[in-house]
Every structure is written in structure tokens, then in C-alpha cells.
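As you look at this complex, bear in mind that one protein chain is not there, while each of the others sits in place.
Let's look at chain A:
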Amino acid sequence: MAITTVPGTTRPGRPSSPYAERPRRTSLGRKVRDNLTGHAFLIGAVLCFALFSWYPMIRGVVMSFQRTRRGVTTWVGWDNYTRIIDDPSFWTAWKNTFYFTVLALVLGYAVPFFVAILLNELRHAKGYLRVLVYLPVMLPPASALFLFKFYAYDPSEAGLFNAILKALHLPTSQWMQSPGMTMPAMVIASTWMNMGGAVLIYLAALQNIPGELYEAAELDGAGIWRRIWNVTIPQTRLILALMAMMQIVATMQLFIEPLILANGAGAEDSATSVAYLIYQHGFFQNDLNGAAALGVIMLVVLAGFSAVYLRLTAKQD
């Protein structure tokens, strides 16, 4: 199994395209025409990328150094950045977002991997279990979150989670109304909604592990945990690293969970996330430039994190 990091690269020894490489006597006109045909096929998608992806990327950076008031745009240097950073919510939002990311790593990252290992060992009901795990991924997040908000996290004992806790003689919780529980509650909801994709990807990776490796480990007297530690994890190391990275980038963009479960900020600002702050500044405080600056800060943090992460994983190899 190999992860395709650079999918566009042409493999050596591959027969060349009859359209791309013609016999040498081909005229220049013909070559130009073939290239034009190729670009004609590309143009629609390229325009969409240019308008809605490449251009906004640059525009975001430019906007973050400008201020638009009453239709007049001026350059303001780092003003937007200082204003955003001076906002008392800024540090709360980062603290909350990091906390969510770490909690989601502990719960949301390990759980799908072990679920995949478990499902991979079962010889029965595999299809059914796979459908079950992936089903929540298909729900519109707003629907699933209203379910959690109104039924699961009902702070009275009529709530689903509290009723279960009470039946098990465990202490009940105020869930979203208690600042300490806000983040764990959001991580539970988010993991339930999103883990299906990770489970399926891990399952596919596990199926690519050669059986002989387990055979050999068993002959050497390795127990189940040792086999997981010495065979399963090293064999799936690349996909594990990739998924950790993808998950962190996804969880750092935490938005709809606080918006629906906590009405945005939550009890004592315990739910405010960076993405929610971007939304607040951009679309409620009429400060699109400040929101753009916050977006750039988020991009820099994520890019910096990715660079460090790649460096660390590269060193291990």
C-alpha cells in the first residue's frame, strides 16, 4: 500500500499519450491546435478554481491589510491584525480551539482506529457494521446536532445521556450549560458524526497488511497487543500520520458544533472557536477585513503546524 502524495506525477516507463506526443514530423500548427483542444477542455474548471479558490486566496491576504469604510478602501498596514488580537475573545477562541483539537485527537483519533481493528477481525456482520458506522456521516450536520442539542444533552434527567447515566447510577451532567462539559460534549457529538470516514479508510489500510507478518509474529510468541503494536501500527503508519494531520486541520476549523449546540459562544465563552470568531467578525460586526486577517492567522498557524508535523514524521523514517 502506498499513499499517493503527488498523484500528478507521471510514472516512468508509461506509454506516452498519442495526443501528447506525435511523430516528429508533426507540424507546429498541429501541435498548437492539440494544445488548444486540451486547454479548451480545461478552461471551465480552471476558471472556477481561479474565481473561487486561487483568487480568493490572494484576495484574503490583500484584504487583511485593507479597511473598507463606506465603500472606500484604504491600506491600513497591520491595523486589522492588532485589532483582532486585542479582541478579548481572540485568545479564548484559540484556547478553546486547541482544547477541542486535543480532545478530538484523544477520542476521535484513537477510537476509529480501534473500531477498524475490531471490525477487521470479525468474519460476520461486516457489511452491516460498516453501514452503521458510516450512517451518521450521511446525516446533514445540522440535523444530527439538533438531535444532540435537544435530546442527548438535555440538562434535565429527561435527556438521553442523563437518563443513561442515572440508570447506571452515575452522576448526571448539565452538558452544554456547564462550561467544563461544553468541549467534551462537542467532541462526542463530532466524533459520532464524523468517525465513519476514518473507520473505512483504516479498514482498507488494514486489509493491505500481509497475513504472513502476523503469522511470523505469532510464531515468535507475540500476543494480540504485541501484534497490534509491532505489526498493525507500523504497517499502517503512513495512513495514520496522514489521518492525524487531516483530522487536526478539520478540527481546527470547528464551527457548526458551537453554532448549533452552544448558540455560538456557549456558557462563559466555553465554546467560542476561531472559525466562529471569523464568522462573527465578518458577518455580524461588519468587519470583513478583520475576519480576513483572522483567516490569514489561522492559515499561518495550520501551515506552521503542518510543517513541524511533516518534519517530525520525516525524521522518524
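Going forward, contacts are C-beta pairs under 8 Å (C-beta built on N, C-alpha and C of every residue); 3 or more make two chains touch, one makes a residue touch a chain; residues count from 1.
The rule we apply is simple: contacts and distances are computed from a predicted model.
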Field: Name under which UniProt lists the unshown chain, selected from "FMN reductase", "Carbohydrate ABC transporter membrane protein 2, CUT1 family", "Alpha-ketoacid dehydrogenase subunit beta" or "Trehalose transport system permease protein SugB"
entry: "Carbohydrate ABC transporter membrane protein 2, CUT1 family"
Statement: Among listed residues A:81, A:99 or A:134, the absent chain is touched only by A:134
Field: Absent-chain contact - pick from A:102, A:147 or A:267
entry: A:147
Message: In the complete complex, the non-displayed chain touches which residues of chain A?
response: 1-4, 7-8, 10, 15-20, 34-39, 41-42, 44-46, 48-49, 51-57, 59-60, 63, 117-125, 128-136, 138-144, 146-147, 150-152, 156-160, 163, 166-167, 192, 197, 200-201, 203-212, 214-215, 218, 224, 227-228, 231-232, 239, 242, 249, 252-253, 255-256, 260, 274-275, 278-279, 282-283, 288, 291-292, 295-296, 298-299, 302, 306
